[in-house]
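Notes follow once the structure below has been shown.
Every protein chain except one is present and positioned as in the full complex.
Up next is chain A:
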Amino acid sequence: MALTKVYDAATVFKHLNGIINVYKPAGIKVKHVRNAILSNICKGLNELEQREPRRLPKSRLLLGTGTAADTVLHKIAKDTDLSDHILAAGPRYMPDDIRCAAVASLGRHTSGVLLLGLNNGLKQSSLIQRNRPVRVYHVTARMGTATENHLPDSHVTVRANNRHVTAERISGLASSMQASHQRKMYELCGVDLQTQAAYELACKGLLRPADNSQPVVYGIKLIHFERPHFTLELHTINESEQYMAALVHDMAIELRTVAHCSQLRCIRHAHFDVTDSLLRHGWHLPGIVRNMRQQRDVLEAHPQLLEQQRVDLHAAPQ
């Protein structure tokens, strides 16, 4: 399909349906990202060619005096409906006109991939959300100090030595935690790990939670270690910032030290990668439209994102 240049706001707005992949900076809320994007879209749309004001209906009552100086007659001669003028009725596009929702939210301290559905893309975004795709995080922890909510900007509560911690010990702990999380998943399904039922369940693919209440961790891996910082790669579903911070805190306690999260970064959400996410200086209309096209290609390459056979993970009846 050939690409053509568009100068008309209405055409752009008509095609503004889909998913965009935005790089959320750390330190601001998702709400603010959303507002910034929507207002930038509207600014861009309002700078394009606009619709002319409406014509007045022909059969209007002549209420004027009928003299040459009468403005009513002049106006009818011109025949434009001034109440539809941009200065009177307000800008043609306003942030409220665009529907927008995040596929899954990120916390304030988290940076990285944030998927936003725009207009008709809301359908796709809710389908993706219902499929509960895995998100991959890089979580950097700083050993030596614990903070009140395990995140960098709160009060320091405990300090501890961390000389005895080595990369081997961290990765050993990470793999044992991964194993116990996986075992817990099968237990939640109500099957024993050493049975045929468990094997068949595993054959069907990833066990996914049925609702978005319980966080599930699929993989924990140490990818970088440089005292006092270490970085973990987490594969999770339904996680929250607090959950991951608490996980890091618990790991550090196991390692006989304390730690807090210094950075949380989402690098992948399903097949939407951080490499083609839109940075803050690209949050303008052309950038957003280009990004939307890229994400559509991703969706076409992976149709299972929208429709998926899957095994639901229910909490077993007690």
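Structure notes:
The definition used in the following text is that contacts are C-beta pairs under 8 Å (C-beta built on N, C-alpha and C of every residue); 3 or more make two chains touch, one makes a residue touch a chain; residues count from 1.
The working rule: contacts and distances are computed from a predicted model.
Chain not shown in the complex: UniProt lists it as "Transcription termination factor 3, mitochondrial", one of "Vacuolar fusion protein MON1 homolog", "E2 ubiquitin-conjugating enzyme", "GPI transamidase component GAB1" or "Transcription termination factor 3, mitochondrial".
Only one residue in the set A:82, A:179 or A:210 touches the chain that does not appear here, and it is A:82. In the complete complex, the residue from A:27, A:172, A:190 or A:286 that touches the missing chain is A:27. Think of the hidden chain as still there; on chain A it touches residues 23, 25-27, 56, 60-66, 71-72, 75, 81-85, 87-91, 111, 263, 265, 274-275, 277, 279-281.
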